[in-house]
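Here is chain A:
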Amino acid sequence: MLKFWDSSVGKKVVMGVTGLILVGFVIGHMAGNLQIFMGMERYNAYAKLLQEDIIEITWAVRVVLLVSTVLHVLAAYQLTMRNRAARPVDYALRDAQVSTYASRTLRWGGVFLAIFLVLHLGQFTLGWKWLLPEFSRGAAYGNVVLAFERPFWVVFYLVAMFFLLLHLFHGTWAVLRTLGLAKNAAEPLQRRLPLIIALVVTVGFSLVPLGVALGIVR
Partner candidate 1 sequence: MSGTMTIKLKVWRQAGPKAPGKFEEYTATDVSPESSFLEMLDVVNDKLALEGKDPIAFDHDCREGICGMCGMMINGVAHGPSKLTTTCQLHMRSFKDGDSITLEPWRAKAFPVIRDLIVDRSAIDRIIQAGGFISVATGSPQDANALPIAKPDADEAMDAAACIGCGACVAACPNASVSLFTAAKISHLGLLPQGQPERYRRALSMVAQMDLEGFGGCTLFGECMAACPKGISIDFIKRMNGDYIWGAISERPEKITLGSG
Partner candidate 2 sequence: MKLDSKIPTGPIAEKWDKHRFEMKLVNPANKRKYHVIVVGSGLAGASAAASMSELGYNVSCFAFQDSPRRAHSIAAQGGINGAKNYRNDGDSIQRLFYDTVKGGDFRAREANVFRLAQVSVDIIDQCVAQGVPFAREYGGLLANRSFGGAQVSRTFYARGQTGQQLLLGAYQALEKEIARGGVKMYNRHEMLELVTINGVARGIVTRNLVTGAVEAHVADAVVLGTGGYGNVFYLSTNAQGCNATAIYRAYKKGAAFANPCYTQIHPTCIPVAGEHQSKLTLMSESLRNDGRVWVPKKREDVGKKPSEIPEEDRDYYLERKYPSYGNLAPRDISSRAAKEACDDGRGVGPGGRGVYLDFADSITRLGAKEIAERYGNLFEMYQRITDENPYEVPMRIYPASHYTMGGLWVDYNLMSTIPGLHVIGEANFSDHGANRLGASALMQGLADGYFVLPYTIGHYLASNKFEKVTTDHPEFRAAVDAVQQRTSRLLGINGKRTADSFHRALGKIMWEHCGMARNEAGLKQALREIPAVREEFWQNLTVPGSGDTLNQQLEKAGRVADFLEFGELMCLDALHREESCGGHFREEYQEAGEAKRNDDAFCYVAAWEYTGDTSAPVLNKEPLEFENVHLATRSYK
């Protein structure tokens, strides 16, 4: 087990498995969020369902997500350090040929997403007043509207979603290869399905702040 975690492939597998769990989560999360367009009652009832009626399940999911996130970030950090050490003297000139912008910005994007995650949880789950002074527990719909009436948060969330797009675009494509599951392809670098997944998730998420900002949700 230790040997597995110690190897570069093992760590990548951990990243892949935890990444898959997180992808599953963001898809569900995104779908849940869209209920905001069905009105306050529906949305608050959905929040109540998660936070009261099936709170045991919610906690179980939270633990899985927390462990996944920690492992994902830890493995990413350790691999990044290792990868940097693998080239102590860098090239004076390097011209990337086929690597995507998404793959090259994955690490910094990931850092941004981690910061986003903390702030997002603070804002809507933990109710940190310095992030959202008007936070009121139980009033999920109102909290969202109040937050996104502030242009700063709209922009911040949209930037985060842009990084999520890039992260998913590379991650959902890479994960099947990391886990040895993808089929051989004539053009292995092509990625249509990952692009669709990444677009659906990020557009779905972005609709919420945009909906508030454009006055569709109020």
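Regarding candidate selection, all candidates are chains of the complex that A comes from, given by their letters.
By our rule, a contact is a pair of C-beta atoms (placed from the backbone, for glycine too) under 8 Å apart; a residue touches a chain by one contact, two chains touch by 3 or more; residues count from 1.
Note that this is a predicted model, so its numbers are computed, not measured.
Here chain A is displayed by itself, and among the listed chains 1 or 2 from the same complex, it touches 1.
Looking at the complex, you find that chain A touches candidate 1 at residues 3-4, 6-13, 79, 82-100, 103-104, 106, 170, 173-174, 176-182, 184-185, 188-189.
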